[in-house]
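For this depiction, one protein chain was excluded, whereas all remaining protein chains were kept in their positions.
Letters A and B name the chains as they come in the text, with residue numbers starting at 1 for each one.
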Amino acid sequence: MDLTSFLIQTMNGVQYGFLLFLVASGLTLVFGIMGIINLAHGAFYMFGAYLVFWLTNVSGNLFLGILLGLPVMLVIGFVIERFAISFLYNRDHLYQVLLTYGLILILNELQKILWGSDFYSVPIPDILKGSFPLTENQDYPVYRLFISFVCALVALGMYGLISRTKLGMMIRAGASDREMAQTLGIDIGRVFAIVFSFGAALAAFAGMIDAPVSSVYPGMGDQILIVSFVVVVIGGIGSIKGAFIGAMLIGLADTFGKVLMPDLASMAVYGTMALILMWRPQGLFGRA
Amino acid sequence: MSRVFANPTNLFLLTALAMLAAFPWFGESFYVGLVVRIMILGILAMSLDLLIGYTGLVSFGHAAFFGLAGYLLAIVTPETGPVSIWYALPVCLGGAALAALVIGWFSVRTSGIYFIMITLAFAQMLYYFFNENMELGGSDGIFIFYKPSVAIGDFQILDLGDHTTFYYFVLVSLILVYALLRVILNAPFGQVLRGIKINEARTQALGFSTFRYKLASFVIAGTIGGYAGFLEATHNGIMSPDFLGWHKSGSIMMIVILGGIGTLWGAVVGAFAMVFLQDWFQELTTHWLLLMGGFVIFVVLFLPRGIAGLVESFSAFLTRAVSRASDKDAP
Partner (left out) sequence: MTSILQIKDLSKNFGGLAAVDAVTLNFEEGRVHAIIGPNGAGKTTLINLLSGDHKPSAGRILFKGKDITTKPPEAISQLGIGRSYQKTNIFPSLSCLQNCWLAAQSRLRSSMRFFRPAEAYDDVRSRAELALEMCGLTGRRDTIASEMSYGEQRQLEIGMMLATEPEVLLLDEPLAGMGTEEATQVISLLRTLAQSHTLILIEHDMDAVFAVAEMLTVMVNGQVLETGTPDQIRASKAVREAYLGEDMEEMTP
């Protein structure tokens, strides 16, 4: 592999890592703060992709599609939290797994009812078409750079939100000490509802922005869900920082795995996880 | 022995067993095949119940051992004729046990959500291995053209290709697995597992190396899961990655909960309920998964102890009613 291909693969890996981070951060927040293991998180990613496919067709513009789709996902997240997830607080993980598994069955089937089983593609907006030339015969698509850039902005925004704002403080208080937060008069139920719908919207956003690259198809949520679990486990459950580093590691491992050993690429992801867990069973930034 | 019959739950189980034993005599052949599949699922679900219900390990990758053993049977079965069961069975069980040992070694030292996710991830790793391995048919799967032969020398003991024979082979397997698990759970080993499930830290402080016991439980469950996979592959004649995907793991877990965790027999009842329910939903609508999803949520919210919980409540009610009636008769 020459230097330019190495660079391209690195950028691809980082871009995939960013997307994974958007999905995994919601998963890890929901677990860290609410103590809920949510299998339906991948379905939010899928719904985001289908929503943007539909809304882009209607509005004729990807950005409008995203702008219209995000509030829809916030509402869907909120409704699911109120009518299903909120019954699961303080219940055994086993039941959380099962109930959210039931949600997946429902959401996957709803997707089939609404949009059918076909593969769809979403066009890249005109201003983001084209590529940067790297050498005479190698170049890099603008849209992929755009994804990385936007995701980096979102990640920075999240960091600011959690470390600087009152909501962030409430989130951190909920994560570290639920009873304390309650005695301070923080309405835990409201924080949970906000966090959950926010996480749903983040996952959906990842699905939306990735739709022009990955295309839109049934079951796309299941695949990213499992990889996101790996990211969360590697990073340490509940840790946003861990989710970021885990996402980058997995993004790179997967991308380079596909180039270097195409037959075993999917296994490279799980191999990375096994290695890290051998070294640190509670993940990189997990509390033991 | 009269004590066994005095308990309504046991009466229920014995009646169900008698019906199962008699079923091939009056059941249509389609349903006989269906019941075979259900009993295999029951064996698989019982092995998961050993983990979830008796060790407190919520494994979300149990289908891995089921599918792995099935694939091993496909691999050792030649294209030209049957493989001997004396060779195939040890390979399938050994492979499942070895996989459980490796996966368990990593995952059993973790707990709670970590354990759930790690078992899931390992199962997915195996899923992708088979999904992308073109020599084994990739995502389409691989055919097993011949059922294993059960013979000593040239003398055939059982013909697994015969539907009735295979039915009883699976039924006897179901009973033996149930009995084996009961014996293990009553032995000192089972006492330690129960301690781990209730209070692992205390069990450790009492001097038990809980890691080893959890690992042993994981390997036993994986091996039995592998046995179910061997049976399924024999029955089905085809093995595909779906047999070890996470939807499979999820549905086995659902069977265990629906039947009632920590009862063993509940897992078998759950398998029957689940398959018939699925049949019924499929008749109602093509979007039957919508109903299934709703049903899963219903069970979690309103029936956490499963069917076994219902049966036991009903059984306790009957016992009380009977004893009250006999009190009245007494002078």
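Observations, loosely collected:
Assume a contact is a pair of C-beta atoms (placed from the backbone, for glycine too) under 8 Å apart; a residue touches a chain by one contact, two chains touch by 3 or more.
A quick note: this is a predicted structure, and the numbers were derived from the prediction, not measured.
The chain not shown here is in contact, across the full complex, with B.
When you scan B:L68, B:A216, B:V268 or B:V299 for touch with the missing chain, the hit is B:A216.
Screening B:T15, B:S29, B:N186 or B:S313 for touch with the missing chain picks out B:N186.
In the complete complex, the residue from B:F23, B:Y146 or B:F208 that touches the missing chain is B:F208. Although one chain is not displayed, its contacts with subunit B can still be listed: residues 183-184, 186-192, 194-195, 198-199, 201-210, 212-213, 216.
In this text, only the chains that are shown with their structure count from here on.
One finds 33 Å separating the Cα centroids of subunit A and subunit B.
Those residues of subunit B whose C-beta lies close enough to touch subunit A in the complex are 52, 58, 60, 106, 109-110, 112-114, 116-118, 120-122, 124-125, 128-129, 131-133, 246-247, 250, 253-254, 257, 261, 287, 289-290, 292-297, 299-301, 304.
The residues of subunit A lying in touch with subunit B in their complex are 31, 37, 39, 84, 87, 92-95, 97-99, 101-110, 112-113, 222, 226, 229-230, 232-233, 237, 263-264, 266-267, 270-271, 273-274, 277-278, 281-283, 286.
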